[in-house]
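A single protein chain has been removed from this complex, and every other one stays in its place.
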Amino acid sequence: MALDIKPGAFADFFKDETFRDDFTFKNSPAAIRRFPFPFDRDDYMYSVNMEPHTPGKPGSVFENTFDVDEHYVAEMIDRAKVLAEDPLRCQSLPHMTLAGWDLLELIMESNARDYPQWFSLSKSGNQWHWINRPLGIDHRFTFLDESTLPYGPMEYISRQMQGDFSLQDEREGSLWMDAGMVTTQADWSLDFDVGMNFMEWHAPVPLAHEKHVFDRALKFLLKLQHGSPVRRFNWTMTVNPLLDTSPENYPKWGPTKTSLTQENLGHKQHLRVELQALFRLPRSNAIAFSIRAYLGKFEELVTVPKWGRRLHRVVRDIHPDIAAYKGFLRNRHMMVEWLAQHDDGAPTTPGFWPDL
Amino acid sequence: MTKTAFPPSIKSRPVYADLVARPGTYHLVIADGEGAGAVVDLLAGAAEPAVMLAVMHVVYAPGPNGTDEAAVLQALGAAQFYRAPTIAAMLPRIARVLLDAHMGTQFYLAGTEGLIGQAEREIMATGFPHTAIQKEHRGSTVRRVQCVHCKGITESVRTDPFACSHCGLNLFVRDHYSRRIAAFQGVNIDAEDPGLVPAAVERFK
Partner (left out) sequence: MSGGAKLHVRVAEVVPVNDLIKRFRFVTRDGSPMPAFSGGSHTVVEMDDHGTRRLNPYSLMSDPEDTSGYEISVRRDEAGRGGSLFMHTHVQPGMEMVLSHPLNLFQLDGRSRKHLMIAGGIGITPFLAQIKQLTHFGGRFELHYAARNRELGAYTADLKSAHGDRVHLYFDEEGQVIDLKSLLNRQPIGTHLYVCGPKGMLNWVRSTAQAQGWPEASVHFEEFLAPGTGTVFQAQLATSGKTVTVGTHQSLLEAIEAAGVDAPYLCRGGACGQCETNILHCDGTILHRDHWLTPEDQAAGTKIMPCVSRFEGKTLILER
């Protein structure tokens, strides 16, 4: 069977929008309220900041194991376009196929349980029947038999899931990124990094190595147990609602960084938040790393006054090396100037939840 | 002799150490250019060089700077010696040797990063752990760089930035290194400001 994406189905919830060319993406008021604002205080420095990935507040992005939101169908169309242009964005080294099946099982079982209106999974032994109604997929296949899927198991399921995924093999006291689906990344190349260990693929991150952030994170992750997933946040900045900020396409999107003005900044400048969840997989003992990106326009975020104040203070006071690594050093002064009009200097409450 | 000192760098940048004779049932030595000196030193430091040479296979190519010490290595008297004209020309031979190599084999790589990286990749493909492959850098520091945009690899890069030999983009050379590709990463330097390319500096000699 072929993936048969049907935009327009469920149009009352899933939006018809773009993340390229005319960039029609925007968040509904409800989506802004549930935006995973990553700053729980008025300043920022790297930390391990892991917490158990347990179900959170109803309606929040933590409610379910994997968050499926109003941008789902549009994001899947965008991913298919990225892959058509560059198949190297999805790679799995030969020994990672079993981990791919583990991931497929985890996602299908989670989504069928959490979103019965959209997804269903029925099993008779290894004969599985998967229905993905928003994408128009109705597929019977044999679990653990690659020949019954149109793609490898990781690619098959991650073409149906928002966010990037990497699969990490555990060997020699480290984690090795030996497979991944990466089309919505914050400027790192899966093709280049696949096969690297935990310290190597994080090597370009400034300051954090000196603070032993990665030593502690790795030690923590090696203890990750099946049945006890964890999560953390990461974030960066993106001009235009562009999901595919890959190094591969940097010559195409790099010039947009010079397009900001005080007039268009609130609309064009986006805070890009990654909700990262990590799962120990059962058969392969690999770790699945889901990296779900949320885009929020500055003009959307400042509709929550606490977030407007706090974003201004974080961007104003951040270490320049971090601003450079996250790619917004050159626009930082413009962002601060724009955000200042939304910061009256009032104190903010602890935690990241909106206090409307 | 001419051991190379590299400045401190990020954790993906390979590091090298002196070759040391280890117990093994077979010794595969792969070198280029000034790497020949590391092989001579390896044997000089071995407890029983004759025993080692009797089960040693040396594969050598001249360096990218033209250094050719094949005669020195041949004179060592290893059980097998082969001089390849280039690194590319030696790779099929290495793959063939690995096909029926056994555990207990020791691997010694010496010379430029292009030689070390490409030989290491052939050995890793067997499932042998790369951490157990000995690597000593000698000689030229020119780099093998992959263009992250077009994926083409430019050999023997001397300057930073340089023009990709495949797509022509102006690339700056990162220390970020992929063992799988056996190359450093090159990223477009004037993506945000097309045409604003700093003068090329000879960083690698």
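Every chain is named by a letter (A and B) in the order it is written, and numbering of its residues begins at 1.
We take it that contacts are C-beta pairs under 8 Å (C-beta built on N, C-alpha and C of every residue); 3 or more make two chains touch, one makes a residue touch a chain.
Just so you know, these numbers come straight off a predicted model, no measurement behind them.
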Considering the full assembly, with which of the depicted chains is the omitted chain in contact?
A, B
Sort through A:50, A:77, A:98 or A:112 and give me the one touching the missing partner chain.
A:98
Which of A:31, A:77, A:144 or A:340 touches the chain that is not shown?
A:144
Which of A:266, A:282, A:305 or A:354 touches the chain that is not shown?
A:282
Looking beyond the chains shown, say which of B:5, B:71 or B:103 touches the absent one.
B:103
So which bits of chain A touch the chain we can't see?
93-96, 98, 144, 169-172, 219, 222-223, 225-228, 282-285
Which parts of chain B face the unshown chain closely enough to count as touching?
22-25, 98, 100-106, 123, 126-129, 131-132
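Following the convention adopted for this analysis, only the chains that are shown with their structure count from here on.
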How many angstrom lie between the centres of chain A and chain B, each centre taken as the mean Cα position?
37
Going by the contact rule set out above, which residues of chain A touch chain B in the complex?
88, 172, 189, 191-196, 199-204, 209, 247-251, 254-255, 257-258, 330
The chain B residues in contact with chain A across the complex are 10-13, 129, 131, 146, 148-149, 151, 169, 174-176, 178-181, 185, 187-188, 191-194
